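A single protein chain has been omitted; all remaining protein chains appear in their positions.
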Amino acid sequence: MKATPDTLTVSVWRGAESGGSFESFEVPNFESQTILDIVAWIQQNSDPTLTYRYACRVGMCGSCAMMVNGVPRWTCRTHVQKVVQDNRVEIAPLRNLPVIKDLATDMDPFFDKWIAAEGLHHPTKSRHDPIEQINPESAARVEAASGIECINCSVCYAACDTVANNPDYLGPAALQRAWTVYNDSKDAGRQQVLDAVSGVGGCHNCHSQGSCAVHCPNDLNPMKAIAGLKRATATSFFRKGSRT
Amino acid sequence: MIRPHRTHTLWFAYILHRLSGLSLALFLPAHFYIMSLALTQPERLDGFLKWTDLMIVKVAEYGLVFLLAVHIFGGLRLMALEWLPWSNGQKTLAAAAVGGAFLISTMFFMRAI
Amino acid sequence: MASTSNIDRHDTDILILGTGGAGMFAALHAQQTAPAGTKITIAVKGLIGKCGCTRMVQGGYNVALGTGDTVERHFMDTIIGGKWLPDQDMAWKLCEQAVVRVRELENEIGCFFDRNTDGTLHHKAFAGQTADRTVHKGDLTGIEIINRLMEQVLSRPVEKLQEHRAIGLIPTRDGSALAGVLFIDMRTGRFRFVRAKTVMMGTGGGPTMYKYHTPSGDKTMDGLAMALRAGLPLRDMEMVQFHPTGLLAGDHTKMTGTVLEEGLRGAGGQLLNGAENRFMFDYDPRGERATRDVVSRGIYAEMRKNNTSKNGGVFISMAHLGPDNVRAKFSGMVKRCADSGFDLAGGLVEVVPTAHYFMGGVVVDPDTRTAMEGLYVAGEDAGGAHGSNRLGGNGVANSTVYGGVAGDVMGMDIRKMAGLRDPDETVLDAEIARAQRPLSLKPGNVQALRHALQEAMWEDVGVLRTEVGMLRGIDRVESIKAELLQTGVAGDNLAFNLTWHDWLNMASLVDVSEVIAQAGIARENSRGAHYREDFPDSGSMESSYFTLAQMSGGEVQVTRAPVKFTIVRPGETVLPAGEPETLVEAV
Partner (left out) sequence: MMDIRLYMLQRISALIMAPLTLGHIAVMIYAIQGGLSADEILGRTQGSVFWFLFYGSFVAAVSIHAAIGLRVIVSEWLGLRGMVLTVFGWAVFLVLLAMGAQAVLAVTQT
């Protein structure tokens, strides 16, 4: 069937981890529609068995990312007109993660790596202590703040070829979080972070491909954060070397 | 394959660095072999060096020097990115690395012909 | 078909439903207070930390840590904001413990709230507050809070049941206590019954039965519907908070209904009707800067006069403040609007009031205990702390404070509990049958019913209410419910079958919608979020009552109960004499 101007031809990947294929749908072409909207339209009107995931619908929760015309994107904030080519769109599950069904992936590996990178706070204080005065313009804080708005959507993880080729690689988001933790003056785990990102899947695997930064919907720059980790680990490597 | 998520400067810089490194690594044993002929069979070395007078070989050498230069400059850019304070001009630097490599290899080529 | 004999069965000690502020804090605190070896399980309808509304918090978190601010002042603002309906002991604990919780978030969980240049916490004032009280991380406070909590929970030995949807609270045979919770493992479509000594429910309410709504898509009142079926009393069920400026981008996009931040009006944003004239001063001398409920009603009234924009709402205009200025100050909002094709900085953006928060909920005590042994409720699912209106910034304070309380209390209570309780298998069977009902019916269009429900609630049980309207609303909801019960879902593959879950969402929503309307009829005055055109008066504060809804024998009964002024009486204050009325400088 040929798409008329008021419909879109949407090719959607169907299947599970074991395999699948693209299936084509005709979807009405409304003004103000996002990719998530057309996916939902298909499930609600065309094929009730289509599976996908979303929650916030405003770019805050990072659960709706998919491959749109081969590019990883947050679908709830991707206007159809921005990506449509000849009235066609191709939608597939996010790359580099196991598929559960259709467009929904298993994000556990992404979060396991987040924790493996020590991407969590290591407290120096308790709830009984006052809140620390921290100059928001201090160099370390500015560095820590630069990656803090990550919504763990895994778009960068899907964009990175190193992730695709190296199952151990912790990936851009987890490493960026580690860099934030490392720069947090309230954190007691700085050496822990450096050790965690220096192992076989660590920051040193990154080839500065930069796809993470290009595709991050929040304009974050994990590549820069990873470079920071490389610098910090290298410095610490020499320091340790001179001590022993 | 150049898939849509890859079509940007730094990814091209990455693949260029990798392919140049790979080619150099494959060329290197050959280079070592030819050079070691100096010890055992100097006349065969000369034979090879004569061969380099051919235009086609000159162009190949040009390519090789380009690959070496682009790999070096690319490598220096990467190490600067990793170890020096961050600079936002990574795209420009990557382009400069390629430009510099062209310059050097062309110089080599001009001298060679 | 599944029956009690071929479902998965699973045991734990402490079970937590939901991973918003309430669920996450419950898990962390339970881990700290429960005896060693206690098994803790957290189950959630989506992915851990990636669903629910705590993540969507923009403005911030109310805590009395600002200069000159006190817990007493925060408490008074909460009581007055809630029009004297809040449970005062709960409101007090909320304000008092928020101080501890924010320190915990900063010092133990690792959040970083914005600082002043001297390094101290930055506080801003939300509407209805008499001090600069709201701590925040830009306008993405919820992301910071939930991401940090999520990391802590993920790194701990807590059992995680993701994409597990709770569908029934299953009591013991004698009905005296909770035995466990029935789930659908959404990824496989299988039923799983989890026994636990204590269960905390933090599924976050969510008034998504309205045509325009802000909460995340996973929130469909499942918790309150389950509590209703379990016979628990629910209070303040008529209290639905509308946010005045939801984005209006047409029926075809999920973007419609999402919040355009409060700060736009605060900064001088103007609301214009279809003829592009300002109208808010027709309704309130504060114009656009009036409180949420007042502005929502103003917009709604203007819409009823058909003075509307193309999609049936009104416009917000920022351009007079200078497009570049707007772009710099509200970059996130400008970008979000641009994604759906609107120019917030320089053009007009269509807005409409949108259902935002549900004040009503399960009756709990200040320790989060409910009428049913073993069941604890915290966060938006619990009623009482806010009364008729929730102050901006008190929502996330409430869920994090009481989630933590629930964790602590469960960790202690569990020591006194002998063992796991056995469920009433007939209730279990009935709940399974209820969930399976659509699978044997002829498939229909569930989404069409959802639209019908959202229209009905918006029109008849929405911003402006009358008895006639609400009765009509009940009729409409009942007929939608009847139709739902005849609407099937193709059931050949139940694995991650979203349409089945749409059906179950609708089942929860219709049940609770009906209660909202019934409670609305029972309140014959106008307080906070509840406005009766036929009873525009607020009634005497001294004789304030709250509504209680409870199901027995398949029927919902709504009664009224007097508010107990356990700490302060109307007209009085707990602030020391001579304290200024407000510490906020007038804009």
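Letters A, B and C mark the chains in the order given here, with residues in each chain numbered from 1 onward.
Everything that follows uses one rule, which is that contacts are C-beta pairs under 8 Å (C-beta built on N, C-alpha and C of every residue); 3 or more make two chains touch, one makes a residue touch a chain.
Here the structure is a predicted model, which means the values were calculated and not measured.
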Touched by the hidden chain, restricted to displayed chains: A, B
Identified contact with the non-displayed chain, of A:162, A:176 or A:208: A:162
Sites on chain A contacted by the missing partner chain, in the whole complex: 162, 165-166, 168-169, 198-202, 204-205, 230, 233-234, 237
Footprint left on chain B by the chain that the document does not show: 18, 21-22, 24-25, 28-29, 31-33, 35-40, 42-43, 45-46, 49-50, 52-53, 65, 68-69, 72, 75-76, 79, 82, 104, 107-108, 111-112
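Everything that follows uses one rule, which is that only the chains that are shown with their structure count from here on.
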Separation of chain A from chain C, taking each centre as the mean of its C-alpha atoms, in whole Å: 28
Between chain C and chain B, distance of the C-alpha-averaged centres to the nearest whole Å: 61
Chain centre separation in whole Å, for chain B relative to chain A (CA means): 34
Touching residues (chain side chain C, partner chain A) in the complex: 46-48, 50-52, 55-56, 65, 100-104, 106-110, 112-121, 137-138, 140, 142-144, 147-148, 151-152, 154-155, 162, 187, 216-218, 249-250, 252-255, 258-259, 336, 339-341, 443, 445-447, 489-490, 493, 495-499, 502
Chain A residues touching chain C - in the complex, by the definition given at the top: 28, 30-34, 36-37, 40-41, 43-45, 48-63, 76-79, 81, 100-102, 104, 107-108, 111, 114-115, 119-137, 144-145, 148-152, 177, 181, 184, 186-187
Touching residues (chain side chain B, partner chain A) in the complex: 3-6, 8-11, 14, 17-18, 78, 81-83, 86, 90
